[in-house]
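All protein chains of the complex are present and in place, except for one that has been dropped.
For reference, chains read A and B in written order, and residue numbers begin at 1 within each chain.
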Amino acid sequence: MNRHNWTTTALRAAILAIVTAWTIFPIYYMVTLALTPWNDLFRPVYVVHHPTLDNFKFVLLQESPFVKYFWRWLGNSLLVSTAVMLAVLAVAALGSYALARIRFGLGRYVSGMTLFTYIIPASFLSIPFFKIMGDYDLLDTYWALIFAMTTFAAPYALWVLWDYAKTIPNEIDESAAIDGAGPVAIFFRMYLPLITPTLIAVGTYAFFFAWNEYLYAVLLLQGEKMVTLPVGMGNFLTSDDSPWNLLMALSVIYSIPPVIFYYIFRRYLTHGLVSGAVQGT
Amino acid sequence: MANGLVSANPRGLIARSVTAAADVLSPRSRNLQGLLFSLPLILLFLAFVVYPLYFVVTQALDRYTYEVLFSDPIYVQTVVNTLIYVGIAVNLKLFLALLLSGLLDDDSRSTRFLSAIFLLPWAIPVLPGILSVRWMMSSQWGILNLITEDLGLGTHHWLASRWTAMTALILFHIWKYLPFWTVILLAARRGIPRQLYEAASIDGADTLQTFRYVSLPLLAGIYLICSLLSMVFTMGDFTNVWLMTGGAPGDSTHVLATLAYRYTFKVGKIDWGVGVFATALPVTLLFIFVLIKKIR
Partner (left out) sequence: MAHTRRQFLKTAVGAAAASGALSFPMVSRAQQKKLTVWWNRGYYKEEDEAMLKIADEFRKGKNVDLDISFTIQEDLLKKIHSAMAARRGPDVAFCFYNDWEVMPKYAWEGKLVETTDVINELKPRYIEKFLPVAHVYDNVAKKRAYYGVPIECQTMHIHYWRDLVKDAGMNDDPAKIPMDWNGYWDFWRKAQEALRKKDPTKYGKVYGLGMTESSSATDTIYNFEMALLSFGGTIFSEDGKVVADQGANRDAIVKTLKFFADMFNSGYVPPDTLNWSDGDNNANFHSKSIVMTPNPSVSIPAHQFFNNPDNYFNKSATIEWPDGPDGKKPTYMVAVKTILIPKDSTNKDVPLAKDFIKFVLEPNRFGEYIKGANGRWFPAFKDVAADPFFAKGQAGKGGAVDPHLPTVTRIYLERTTRVFEHYKNPANSQIYAENVWGKAMSRTNVDKWPADKAADEAIGRIKTIVAQWR
């Protein structure tokens, strides 16, 4: 590895430069468009000639029919994402406790079920899901969406928590049991505090899983005041005259929270999937 | 990470031979306890996975579904598209992830800096990314044509024809998901003991040989799992395709999920929508069971 130092380094640098450019370009373009005034929209340029923050102003002040309900959409996205986060935390914490600490025979089936849910493409269940929700008159409510998102986000969350929980020695449970604590007490007073850092990471994952969701939101939400941000953005595509600069400004706003959080928590999130699989090899 | 946590535990590590005492509960009551804690998960699974799946299976058993779908040229095209999209996008992406993870497998400052930027496509939600790329490819106002024109390659109607649109889809897919899988493979690489590399280096192996005899065998397992997993996920892709082309031009760039949506809402036949998934069910279930076996 010490030979060919110069050429390897140069080649490496070139490749990484290309990769960086490729990675950044669509994002750069999005920001560029967000800063482009309406008149310049139809003349592509490499750098914005007259950058303006007007587009952001229009979005935040809801000054275009396309963004009339921006704040409601934002609120809806926040509501749904928070609800999903809490639900996933509950389901995954309980489930991971069962698998990691209780170690029961039927646990095989529970983990198999979890894995199945994780792997099956959510879109394959989307249309039947839509039909079921229609039958139970749950369309255009947040319940349907929250149930759907929780179901699909919980498996990964559970897996990560389970993986983390495996590193906590069993002696801790055992000493607590000997002290007379039942499983519920152990769960609340010992387990939860110990997995808290991972809970935060997993909660963030669930929050943004719901934040990013498009298909189920589009299927299950219909009223224009009910929809979430991504659905509102998708509606731009259905019209003759959509202001793409506003759409890009909206995109920028919509992207900021996930970007920030993913950077903070990235280490936690890949850990679960990798170690689980690596241990298998 | 975890080790630090344990030593911070106030109760400390009490190595007692209390394992016998711990198995106080009978397997039966353990099962009960376990099921109780897993109850929310189980209920969600039954109501929102099994129940919808039941509809898909019912549809799969209806012969009329196959009659209608197989005689529709759009359906046939869609299956081809899905196979191409899944086959090329996933394998190309993972191969690149393998290579890139190799490039990034050191702790230099430049690597860390690059890894930070490299994560952006993954962090950014799906919609902004696609919409940006979609406008980029607009044949009249998009910047891509500006670039190709300046390079002397002329302008093209990128999302105009089926194959350029499919290529755009594949490229976008790689752009968005390459970072994630690179990080996974990188973590896997980091699990390879350094001594093996040192030993290979002492034996005089060059980069290619090191890769072939050291890295590859140890990464093969996880690479396979990642491939299968990514293939299943991509088979169900809706958002990327829907927002990039919506199936256009002329319903020629549909994949399974978008076709199902179209049958349900554009043609108004929800049964055919479910039917699309029904036809994909056998293959999907096969993948799932292989994966479950491999991961466990």
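Here, a residue touches a chain if its C-beta (ideal position, glycine included) is under 8 Å from a C-beta of that chain, and two chains touch if they have at least 3 such contacts.
Quick caveat: nothing in here was measured; it's all calculated off a predicted structure.
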(Q) Among B:Leu36, B:Val68, B:Leu171 or B:Leu196, exactly one should touch the missing chain; which is it? (A) B:Val68
Q | Omitted-chain contact residue, chosen from B:Ser161, B:Ser201 or B:Ser227 | A | B:Ser161
Q: May I ask you to list the residues on chain B that touch the chain which is not drawn?
A: 67-68, 71, 73-74, 139-140, 157, 159-161, 246, 248-252, 262, 264-268, 270
(Q) What does the interface between chain A and the hidden chain look like in terms of residue numbers? (A) 42, 130-131, 134-135, 137, 139-140, 219, 222-224, 227, 235, 238-242
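Here is the rule we go by: only the chains that are shown with their structure count from here on.
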Q. Rounded to the nearest whole Å, what is the centre-to-centre distance of chain A and chain B, using the mean of the C-alpha atoms as each centre?
A. 14
(Q) With touch defined as at the start, can you tell me which chain B residues reach chain A in the complex? (A) 1-3, 5-6, 9, 11, 13-16, 18-19, 21-22, 24, 27, 30-31, 33-42, 44-45, 47-49, 51-56, 100, 103, 110, 114, 116-129, 131-133, 135-136, 140-143, 145-146, 175, 179-180, 183-184, 187-188, 191, 197, 201, 206-207, 218, 220-222, 225-226, 229, 232-233, 235-239, 242-243, 246, 256-257, 260-261, 264, 270, 273-274, 277, 280-281, 284, 287-288, 291-292, 294-296
(Q) Taking the touch rule as given, give the residues of chain A at its contact with chain B in the complex, in rising order. (A) 1, 3, 8, 12, 15-16, 19-20, 22-24, 26-27, 29-30, 33, 41-46, 90-92, 94-95, 97-99, 102-107, 110-117, 119-132, 147-148, 150-151, 154, 158, 164, 167-175, 177-178, 183, 187, 194, 208, 211-212, 214-215, 230, 233-234, 236-237, 244, 247-248, 251-252, 254-255, 258-259, 262-263, 266, 270-271, 273-274, 276-278, 280-281
